[in-house]
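What follows is a single structure, written as structure tokens, with notes after it.
Rather than the whole complex, this shows some of its chains in their spots.
Labels run A, B and C following the written order; every chain starts at residue 1.
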Amino acid sequence: MMWSPLWLSLRVALFATLLGLATGLPIAYILARKDSPWVDTLGALTNLPLVLPPTVLGYYLLVAFGYNSPLGRFLDRLGIPLVFTWRGAVLAAWMVSMPLIIQSAGAAFAAVDRELEDVARTLGESEWGVFWRVTFPLARPGILAGTLMAFARALGDFGTTLMVAGNIPGRTQTMAIAIYDAVQMGDQQRANALVLVLTLTALAILLLLRRLTHHLPGGPT
Amino acid sequence: MIRVELHHTFPDFTLDVRFTTAADVTVLFGPSGVGKSLTVRAIAGLFTPHRGYIQVEEEVWLDTARTLHIPPQKRRVGYVPQHYGLFPHLTVGENVAFGLRHMAPGERQQRVQEMLTLMRLEGLADRRPGELSGGQQQRVALARALVTQPRLLLLDEALGALDPVLREELRETVRTIQHRYRIPLFLITHDVEEAALLGDYWIVFEEGRVVQTGEPGEIFRHPATPHIARAVGMRNIYTGVVRAHPAAGITEIQWGATVLQVERGDLPVGRDVIFGFRPEDVLFVREDRPLAHAHNILCVRVDEVRLVGTDCVILLRTCEGGERIHVRLFPTVCEDLRIRPGQRRRILIRRRAIHVFDTAGHPKGMG
Amino acid sequence: RATSPQEEPLHVAAATSLAPTMPDLLNAFEEETGHRAVPILSSSGKLAQQITNGAPYDIFMSADTQYVDHLIATGYAQPNDRTLYALGVLVLAVHAPDSPVRGLPDLLQPDVRRVAMANPHLAPYGRAAREALEHTGLWEPLQGKLVLAETVRQATQFVETGNADAGLIALSTAQDARVQVIPIPPSLYTPIRHEAVILRRTPSRAAARAFLTFLQSPRAQRIFQEHGFRIPPPTREEDGREP
């Protein structure tokens, strides 16, 4: 009753963070490198999921990806419905955490010395390779900070997830929802126990991630 | 054969450069902020001017008229920027291996090792650039550029922060590699000696334009402007007026109270001229020997005798007019001649040692 | 009976199932008594937690008796200050007008993939829905289809947006949603007793009393009925007070 939500939470947060990186890094890169009013507006827009109350964001997602929407029906026909599944929880967590990756990574990309990228180009490295072998590792501290925040936020999301994924014990009940339940039921002991498990797990993972990347090439030495 | 034409306007700087070189080592020479680095970056493909044309052997790398722009990746140039541009997140070994990723690991390892040895960087392969001294950093940057066997090597002040012994060795190394692989080399340097030693062909910049090109010996002998003259060590530069033509191909210049003969026949009488001579082209006339001829002998007073490194530098003033003249001798010669401050001596400046500038107007930065 | 306009309005903490009802109710209250009142909407559980931590509310309109009991037991309210003002109505709601669902047993049809209801641990309508399903023997077979919402309002949204094919929700929330309503016999679940209570800390006892009285007035009862509640018969109310 305690471990199933924990595993689900970790899985959801992991997928959401990976998805956030996959989508957020390209956006962050564009934000950092292109200087135009349009790009600035895009940058501000990416903050919007932070501004909307999670339940409201969840409601919009529900409408957009639900069974009444063409998109939702299409996904359903593909056999990967989103709402009321753990994938829905990933969608929700992804939406609320991606802005954190975009902003952090964007600032980090902007700070990378362009001359180093130039040198890599003269060494024959493709633009793709320049990104992965120079820009990315140099921006790593900022990206890491963003990733840690996104992971934490994804772990902790509750309002959006509940709206999109519902609360199906064993299927979509994440740790955050379980804690909420316990608190609302007045089961303070259980709530405290769950909070303890969640925070300790989160702490351990955050510390581990930080340690790991510290000792990678490119980490602070 | 490399042909470069660049035109670009910044709000307060205009680059307008045009030159062709077929030399093994081409030196870009000139004051600070005149566009040398920009030119090199354009050749590397890292800076695209508003208008321009760059051709290396048969290949055209840039032709803005045809909107042709070969990306830097395809140009295969070795580029060492002014601050070396080492990757701070990679070790020395990884930095050097950066451009060799398509090579088999074993071969790559071997090439990197060879290059590290050549650059005297053995034992530093696992350090990060932040843990190296300035000179070590510089050698890593050189190694990284050379190891890929580029078609063209562009060094932006890449030999500056080295101690003399190492620099000399590295010069030899660069020359050797350059000869072995026949890689044309572009070198930006402020060190005249280095430019003279390494450069086969000089391109001299001033304020965004090329003001002189040629072999270094030619530029040393016939600098196009007083500024170039001073840069290549012609410290004695003055203004005078053409006085007469005592013989064919000989011109007399009135210089204050003195008259000097120069080997020129094309200067109209009355014209203001700027002329100069090198400090090592001044000869002291022995008082105990008869004079072979009477012209270009000047009476001077010795102001100061300084031992500057491997040279003896003597500051003189002409007896009439008090114009200052720099003289450079070997320390041993200096001692032999027993030159002391306060003495009154006679000097000879040979006719063919005096260079008359074709530029008119006031000499810039005149000494 | 009129009070000065600059008097602090009554702060009425109300369960979210009352959300659509509150504007009408409080307007009527002001017309009748001259007292102004503002609603504070949240789930009954959250409101109770806030009250025990000093929330400056005057009245608590719960969707349940349990939280009121708790507040009285812990001294935040007095037994004489409570009143039963309405009974909640549980209904079956479906999204599509052409839905084959006519009653609870139809939920077992394979076309019905998801059934929404409020979390029985948190919401009174959730508890009622569970009881109704248990009484009809559907609770176990429906397990794979049930989606639990935080509040009954959220369960309604699940149905309204078509993400759930059917839902066991409150009539009060179903009324102004675009759903088809199918009644559920009240005998299938324990009555959902909406109780209100005056909070002991209130500085406006008189106005609060007036509000409690107003809740029993015909006009208030009409408003509750309009918004999908049932009016408790006076006798049943007495029964309910003594468990």
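Observations, loosely collected:
Methods note: a residue touches a chain if its C-beta (ideal position, glycine included) is under 8 Å from a C-beta of that chain, and two chains touch if they have at least 3 such contacts.
Small disclaimer: the values here were computed from a predicted structure and weren't measured.
Stoichiometry of the full complex in this file, given in the displayed chain labels: A x2, B x2, C x1.
Following the convention adopted for this analysis, only the chains that are shown with their structure count from here on.
Chain contact topology: the protein chains form an open path, each linked only to its neighbours in the line. The central chain of the assembly on a C-alpha centroid basis is A. The geometric centre of chain A is 36 Å away from that of chain C, both derived from CA atoms. With centres taken as mean Cα positions, chain C sits 90 Å from chain B. For chain C, residues touching at least two other chains: there are none.
Multi-chain contact residues, meaning those touching two or more other chains, do not occur anywhere in chain A. By the touch criterion given at the top, residues 113, 115-116, 118-127, 129, 133-134, 137-138, 140, 217-218, 221 of chain A touch chain B in their complex. Put simply, chain A touches chain C in their complex at residues 55, 59, 62-63, 66-68, 72, 83-84, 162-163, 166-169, 180-181, 183-186.
Here chain B touches chain A in the complex through residues 41, 44-46, 71-73, 75-79, 81, 83, 85, 87-91, 94, 98-99, 101, 128, 130, 144-145, 148, going by the rule given at the top.
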